[in-house]
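Just one protein chain is left out here, and the rest sit where they should.
Should a chain be cited, it is by its letter among A and B, assigned in written order, with residues numbered from 1 in that chain.
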Amino acid sequence: MPHDPQQPDAKLDHYVRLLSEAEAIRGVSLGQDAWRRLRRNWVAMVSLVFLVLLGLSALLAPLLPLQSPIRQDLAERRFQPPGADGPALELAETSGGAFEEEIRALFGERTWIDRRLIRGRIALFGQWTVPSLCGTDDLGRDLLARLVWGARVSLMVGLVATLVSLVIGVSYGATAGYLGGRADNLMMRLVDVLYSIPFIFVVIFLITILDDPAIKTRLQSLGINKIMIFYAVIGAIYWLTMARVVRGQVISLKQDQFIEAARTIGASRAGIIFRHLVPNLLSIAIVYLTLTIPSVMLFEAFLSFLGLGVDPPDVSWGILAADGLQVITPVKVYWWLVVFPGLALALTLLALNFLGDGLRDALDPRMKNR
Amino acid sequence: MILFLVKRLIWIGLTLWAVFTASFLLMSSVPGGPFQSERNMSPEVRLRWLERYDLDAPLHEQYTNQLTGLVTRFDLGLSMSLQDFTVNDVIAQGFPVSASLGIFALVFALALGLAAGMVSALWRQSIWDVALMSLATLGIALPNFVLASVLILLLVFKLPIFPSAGWGSLEQLVLPAICLGAPFAAYIARLTRTGLLEILSQDFIRTARAKGLPARRVVLRHALRGALLPVVSFLGPAIAGILTGSLVVERIFALPGLGSHFIEAATQRDYSLAMGMVLFYTALLTTMNLLVDLAYAWLDPRVKLD
Partner (left out) sequence: MAITALGYALTFGALEPADFTMINGTEIKSLDPAIVSGAPEGRIINALFEGLFRQDPQTVEPIPAICERHEISEDGRTYRFHLRKACQWSDGTPITAHDFVWSWRRFLMPETPAEYAYQLFYIPGAKKFNSGVLEVGDRVEVELANRPNPRQTFPQGTLLRGTLRRITKPPEPQAADGIGEDEQATRRAHWQRRWIYEVEIEGQVRRFRDAKAELSAGDETSAQIEPCQQVLYDFAEVGIQAENDRLLQVTLKEPTPYFLYLMAFYPLYPVNRACVERHGREWMQPENLVTSGPYRLEFRRIRDRIRLRKNPNYWNADQVQLEVIDALAVNSSTTSLNMYMNGEVDWALDPPATVMSELIQRDDLLRAPMLTTYFYRINTTRPGLRDVRVRRALNLAINKQEICDQILGAGQLPARGFVPPGVAGYQGALCGAYDPQAARALLAEAGFSDGHRLPTIELLYNDTEGHRKIAEKIQNDWQKNLGVQAQLRGMEWGVFLDTTDRMQYSVARAGWIGDYPDPNTFLDMFVTDGENNETGWSNARYDEIIQTLAPAEKDPSKRLALLREAEQLLMDQQPIIPIYFYVSLNLVRPYVEGFYPNIQDIHPLHRLRIVPDLRRNHRRSFLRR
């Protein structure tokens, strides 16, 4: 019998085809599926677009034709209501040391990327600036510019802290809830202990350590920003609630059949926790995420209120809102100083929440392929 | 059950000790001290002050002294910033203030939050859902102090209904309770909504529905109980937090509650008062968490206490 080379190949082809079909079926991953469903939710999409735009404008703040966020004008421009014309940007030179000097005066100490962006802005818009659409504050600085520059700090603070807390909180809570028994007890008691440690002392302690000249220069040489570190640690404080909630959910989930099933086929503990439990926790975690970002941003405001916020010339929405409070009095209300920072905070958080809701629905494993 | 309680009480004791130790170490390593002011004392006078509060002893001695005082006599010592009072006095005077404010805030938050959460879960994607959830988000999103100042402007000055601040009468409690409760109400609303939606999509609810139970009964008898889990787990720490007060609200409304004591104690480095507040807060928190776990077992029959 002649050797028919076609025969096994055909079989192979068959298998290959089967395999590729199977892959095609599994190809709709959770992520793609979720994205498909998310796109159908217009509220969430609007929020997403808003947040992306906000993030971009914060990132590219130096490129926008804004006024200087720190230039003061006590004589002419104190407490100007919204709508006043913007003064031309006082940038006479376009290069060299004097130029750097002027950038420092108008925008503070900036990284080379920002300085490059400012150059780009000069090329694009010249000295023209957007009018003071949000009014000016008690030192005659433009509120709109401060809001955009403040978004950088506030968004970063919210993101950094929340991501840290998410990672720690979910893995800790899921582990504790799944292990149960003594381990769970021990882990949750640790959470209780951490909960009760006076956070204000922790914060003061941290700030002093980070402010210590030796540590500061070291961090700077590593290119790490003090605010970043600080809020990473704040995130490390904020994971506690997340851990508790996640644990509660896991305790009730772990008696579900699919976990039993995974256990019977011999999945490892870690495998069960991270492959099966965590995806099921995503919805509750995302809701918590959308709640945590606001509370971190508010915590930042609270720290500003206590005098532990970011140092000028940096500014954050928390500081702006806390300053706004000072001018809401029965004698005189400079409404724009509280309305616009409040609006910025509220809109952002509103968008975050709607996006969170959309994600919750989209990510729900029970909704898969529906 | 009894065994569970005993175990938990031992744990609470251990937690208190751990918190005491951690706080002690933290406080002793934070710069500044209780007897520093813009007008510096001479070292001799400051030493006398340190002696008066046993702060001149080596750290390990201070630690054991304070711990024995605490365990044997339940004595937290004299406050260092409120020098005419013991820490016990301060807590005894401050807690009722925070507690009555907190209970009002909590009742407000629960009533509003549960109702709003249920409405928006049951009529999902409706105009009510969007409106209530936007409102809830605003509750979380607006800093306490912005809400407070807006309310003061509206309800004190534009419409003279409430006094602007102070402590002593019932109407002085309304505005702070709203301000304190608002973010909690918003959280509760969101958690209720999420929990309820989660439960409503589960099989046993479908079974209940299929059996032909009326929708209202399904929700109230079957779904709500399960949906409350995240709310309950949030309430534990929230109650402790609400009861020990909120600095911002207490400060704006000039209320003499524990929140202001705590922050003042920290900024003035009143070690004894700060320690007292931390331990009190811990005791409250751990007790609340114990109650939460008991409530869990009651709400969800699948959860076993061990």
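Quick note on the criterion: a residue touches a chain if its C-beta (ideal position, glycine included) is under 8 Å from a C-beta of that chain, and two chains touch if they have at least 3 such contacts.
This is a predicted model, so every value here is computed, not measured.
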Quiz item: Hey, which of B:62, B:100, B:202 or B:287 is the one touching the hidden chain?
Solution: B:100
Quiz prompt | chain A residues touching the omitted chain (full complex) | solution = 70-72, 74-75, 78, 101, 104-105, 109, 138-139, 204, 207-208, 211, 213, 306-309, 311-313, 325-332, 334
Self-check item: Residues of chain B (touch criterion as defined above) contacting the omitted chain
Solution: 30-33, 36-52, 56, 78, 81-85, 89-90, 93-94, 96-97, 99-100, 103-104, 107, 149, 152, 156-157, 160, 163-170, 173, 251-256, 260-261, 264, 267-269
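The working rule: only the chains that are shown with their structure count from here on.
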Quiz item: Using the average of all C-alpha atoms in each chain as its centre, how far is it in Å between chain A and chain B?
Solution: 26
Quiz item: Which residues, counting only chain B, touch chain A once they are in their complex?
Solution: 11, 14-15, 18-19, 22-23, 26-27, 29-31, 130, 133-134, 137-138, 140-146, 149-150, 152-153, 156-157, 187, 190-191, 194, 198, 201, 226, 229-230, 233-234, 236-237, 247-248, 262-263, 266-267, 274, 277-278, 281-282, 285-286, 289, 296, 300, 302-303, 306
Practice problem: Note which residues of chain A are touching chain B in the complex, please. | Solution: 43, 180-181, 185, 189, 192-193, 195-198, 200-202, 204-205, 208, 241, 244-245, 248-249, 251-252, 255, 283-284, 287, 291, 294-295, 298, 301-302, 305-306, 318, 321-322, 324-325, 328, 330, 333, 338, 342, 345-346, 348-350, 353-354, 357, 360, 364, 366
